[in-house]
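Rather than the whole complex, this shows some of its chains in their spots.
So that you can tell them apart, the chains are marked A and B in the order they are listed, and the count of residues begins at 1 in each.
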Amino acid sequence: MVGQKFIEMLQGHPWFRIEALAASERSIGIRYGQLTKWRLPMPIPEDIKDLEVLPVDPKSIGDVDVVYSALPAEEAKAAEEDFARDGHMVFSNASSHRMDEDVPILNPEVNCEHASIIDEQRKRRGWSGAIITNPNCTTAVLTLSLKPLQDEYGIRRVLVTTMQAVSGAGYPGVASLDILDNVIPFIKNEEEKVQSETLKIMGEPVKPAKFKVSASCNRVSTIDGHMEAVFIETEIKAPPSSVAEVMAKFQGEPQRLKLPTAPNFPIVVRHEDDRPQPRLDRMEGKGMSVVVGRIRRDEVLDGIKYIVLGHNTARGAAGCSILNSEYFKAVGLI
Amino acid sequence: MVGQKFIEMLQGHPWFRIEALAASERSIGIRYGQLTKWRLPMPIPEDIKDLEVLPVDPKSIGDVDVVYSALPAEEAKAAEEDFARDGHMVFSNASSHRMDEDVPILNPEVNCEHASIIDEQRKRRGWSGAIITNPNCTTAVLTLSLKPLQDEYGIRRVLVTTMQAVSGAGYPGVASLDILDNVIPFIKNEEEKVQSETLKIMGEPVKPAKFKVSASCNRVSTIDGHMEAVFIETEIKAPPSSVAEVMAKFQGEPQRLKLPTAPNFPIVVRHEDDRPQPRLDRMEGKGMSVVVGRIRRDEVLDGIKYIVLGHNTARGAAGCSILNSEYFKAVGLI
């Protein structure tokens, strides 16, 4: 699903063009159109349909400026290293390198200054390329909503319960017998990722943030769009109306640099009682904005609670990788 | 939906039998089978199908021992008072009287001692009957899971995010266009009810409990069964394995009295990673047990977190009313 979203989001991109597709052994030599079970409403672009799938190997790919990785974690580890060693800038959705100290997890409106971590990565590993990861989908959505709060009020504790879409599990992913008329209160390793990645992203380079995060992750019967019910204890008082304002006006480097995939406002605040909703709001900012609603005082934590929704394969995966690569290009790192 | 569940759950009841059905003005005189849009897999019982609907008025109902109310809140207020004044024991699902100081909200495994509140009610109001309410569906499920924790570890704070089934909104209730491929992060008045009712139920009679509750309520695409992701700060340390044991062995008065609708164990603890699930677990104990899973340490609140599931129209509504009436009968209050 993430691979398909990459293809969709790179169509007509002003800076980048897909030159080659690589996949695991059993797919090599097959045309992509034959290989993929395309699940997006947009048809497969004709030129991509005919691309022959290449081996995941820098030698077979040749001279490209950017490598996007949506490999399974177990395959990603060595393969991404091969590409970085070979001089490629690898923008990865895989979790395998995210928690390496010298690999940044970038959600660019939140922590683009972490890009500098790759200097250490290159030095330590002797690579001319580098690996830059983006957060897991749930974390990407969460941290974007947290950033203006951290700046304005300080954060002490975050408790988050997620209601995640099935596309997050890839294809075939979640069996229909598991999710029709059902909720699954478990997604393997997801809570651990949310808890550790959030602190890494929201800290200083190589110094995790000091606040605490606890997550409870659930799969629900939606196609795209992760909903998260967030409770926060802030350091200073955060009145809901100020929070709404601070979030709504928030912009980051991608906005200042006018990156092609950056939405005008990365956080859209809705004031209706019953928003955000996945089906209606997930495409906000072409899937790159998160939508926040129901901002209200939380007496129990002495803070606030709200709902945030983000498109898990756009902001939460392929879109975030692309935005990261745009940032690198804009600041001369590619 | 709650009215239908009452009929289902009272079929073959050893102590009670449906003598009469009453409903609002426009339904009077129509046979129930003609009137209702029956939505349960069990067919309407033949004898009930032919019952003529009577006015909601003690005079028209005649001599019955127990009155169950699933009236809309606005109609329930005066009507339930009429019945109580007339000497009837009214077991009500409506919210209109729940927060009256002299009306108990009973979830019998949790606070059957609150039954005594009706003495004050009768004295103050000069009634020979009484109104006994049961909690709103979400609260019924939550408080049952909290009770053994309160007894064993003490509770300081509770944060709960719910994923509630559509049957909780009645029929026609939630529009399909609102819930297919969607989540609605809002249920009118629900969070307020969870927060206030929980403290009333878990306190002493007329003295609400002192801990704090914060709720974030969502509607998801399930038919029956409310899921709740609970985070708790306890007064003394609550190791997950002890919590599991304490919950699994918990029993209350309904179990000791062997009430007909009481499940053997009101809390069933599952140890699989991915349980409870609404479709698979909501009928546990014929819908009267709640199912708890994923009990784990919560570092953020210094306590525990877990998932609890309960059948919203059984334990959360009709079943709880029936269990309350059984309790009253067993202890001689009817």
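Operating definition for what follows: a residue touches a chain if its C-beta (ideal position, glycine included) is under 8 Å from a C-beta of that chain, and two chains touch if they have at least 3 such contacts.
A quick note: this is a predicted structure, and the numbers were derived from the prediction, not measured.
Peer 1: In total, how many chains does the complex have, if 2 are shown?
Peer 2: If we count every copy in the full complex rather than just the 2 shown, we get 4.
One rule holds for everything that comes next: only the chains that are shown with their structure count from here on.
Peer 1: How many Å are there between the centre of chain A and the centre of chain B, using C-alpha atoms for each centre?
Peer 2: The mean C-alpha positions of chain A and chain B differ by 40 Å.
Peer 1: What does chain B use to touch chain A in their complex?
Peer 2: So the residues of chain B in touch with chain A come to 157-159, 161, 163, 178, 180-186, 188, 212-214, 216, 218, 220-223, 227, 229, 231, 273-280, 293-294, 298-301, 305, 307.
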